[in-house]
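What you see is part of a larger complex, with each chain still in position.
To keep things simple, chains are lettered A and B as they appear, and every chain counts its residues starting from 1.
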Amino acid sequence: MKLIIAAIKPFKLEEVREALTSIGVRGMMVTEIKGFGSQSGHTEIYRGAEYAVNFVPKVKLEIVVADGMADQVVETIQTTAKTDKIGDGKIFVLDVASAVRVRTGETNDDAL
Amino acid sequence: MKSFKYLALGTLAAVALPTLGLAQEEAAPAVTDEVVWIFNTLLFLIGGFLVFFMAAGFAMLEGGLVRSKNVTMQMTKNVALFSLAAIMYWLIGYNLMYPLGDWAIEGYFSGLFPSWGVLEPVYLNDMGLEGADDAAYASTGSDFIFQLMFCAATASIVSGALAERIKLWPFLIFVMILTGFIYPLTASWQWGGGWLSENIGFSDFAGSTVVHACGAAAALAGAIVLGPRLGKYKDGKVNPMPGSNLALATLGMFILWLGWFGFNGGSQLAMGSVGDVADVSRIFSNTNMAAAAGAVAALVLNQVIYGKADLTMVLNGALAGLVSITAEPLAPTLFLALIIGAIGGVIVVFTVPLLDKMKIDDVVGAIPVHGFAGIWGTFAVVLTGTSTVGAQVIGMVAIIGTTFVLSLIVWFILKAVVGIRVSEEAELQGLDTAELGMKAYPDFTKG
């Protein structure tokens, strides 16, 4: 199994979730994060003082899927989250040794 | 407000005496002394609860402009400072501020004794007006509650400027000295019938200088001794530390605006005649206009200078407008009130960054709003010919200077003896966790 970690723009969350559901993804974990990257660094003014905004709000998705499905998931996220504007995000894939569904105790692919 | 003793005599002359004289024969007076007295007292009661509510306004404004990790501490300070002010003003302040003629040092120092008998006897009914402390003024109890609220306001101003880094108890000790001694002393020179009002002819209707600049001076002294928050000024750059809840800050501003109707309107000190109540109406209108103009001026100016509206500046602008009109909310026309308030708003936009340049860290903009706008408002009195530049300068130097110096001394002593600043670690961690072990917004999951 693979763990797919994706940092995307918050307002893309719903769209991505729908796209993933449609290709059969049945679960994910979503976290509010602050992202640092090439998008960062623009300046803002607060009470007359200029400062650099280094962190921009992002949403992180963590999805565990069977190996076979990983590429399709990555591709789906990439195409759906894309706005062609800087800061669209990143997708990372990691190996997962094992998985368990708490309710049933089912393991690995059955757990997803 | 004008020195009440003397206003009282004024009213006496204008209203009471004639009627007193004539009441026995012929036509009754349009408004009997009793009714005048009831109306005046009612004005203080209404003004009293309105100005009281400003304590909540300051708390919300400051709670919204500090970071989440310091909100519990800010709330604790603001509730405690008001409560201590209420006690200290009764214990020493009130009599120190209102010698009613007999001074320890004529015109300069009244004396230190508690207001034991500050309230009139219960069931005055049996005696009527004859039993009143001042038949031509209003109930002493109503005057006390009204004056007390002004005293507490000065402390609230300080609390905002020194937020996020000062220790709770040393701060509260300062509050006790400020509200029990410093403010009442300098205020007595003007409103207690002291040398400023009597010899100099200084004019400050509701306290642009006596209350607001006084509070700002105490805050400035504290900010200097205390130093800026860690990381606020790093290698020549200003690092903003945005307020944690601008909705709360906005609520605070609105509450202060509301309270200001009582602050300025009540300072007319009388409502029992056609003229007085009409004056209160003028004051309400001018006060509202100045606040509106201050907000708009700050809004527009920020847009022009920085290309964006800045809510925190708009809030400060409205308050600066209010402070500016406070020295003379009666005499101006609505148009002049607009000008006075707008300039107040402009001052804030320019002086907030100025303080930062001087590395003086004022968390909520209390010094620009209450200090700089207060000074402007005190000068603005001259525009209506109610006073002279000279008199105004002397008054400001006397009150702001004295308050600043005394505060500086107290701050230095506190710093030397108990220390006024929390540890670096506590400041980084946040005062709520480090000092109080209680977060303002503790929930992790909102479930």
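The rule is short, and it goes like this: contacts are C-beta pairs under 8 Å (C-beta built on N, C-alpha and C of every residue); 3 or more make two chains touch, one makes a residue touch a chain.
The model shown is predicted, which means the values in this text are computed figures rather than measured ones.
A.B. asks: How many times does each labelled chain turn up in the complete complex?
C.D. replies: Only one copy per chain type is drawn, but the file holds A x3, B x3.
Basically, only the chains that are shown with their structure count from here on.
A.B. asks: What is the distance in Å between the mean C-alpha positions of chain A and chain B?
C.D. replies: Here the centre of chain B sits 52 Å away from the centre of chain A.
A.B. asks: Can you check the complex and tell me which residues of chain A touch chain B?
C.D. replies: Against chain B, chain A makes touches at 45-51.
A.B. asks: What does chain B use to touch chain A in their complex?
C.D. replies: Spelled out, the residues of chain B in touch with chain A are 237-240, 242, 306, 308, 310, 312-313, 349, 352-353, 356, 365.
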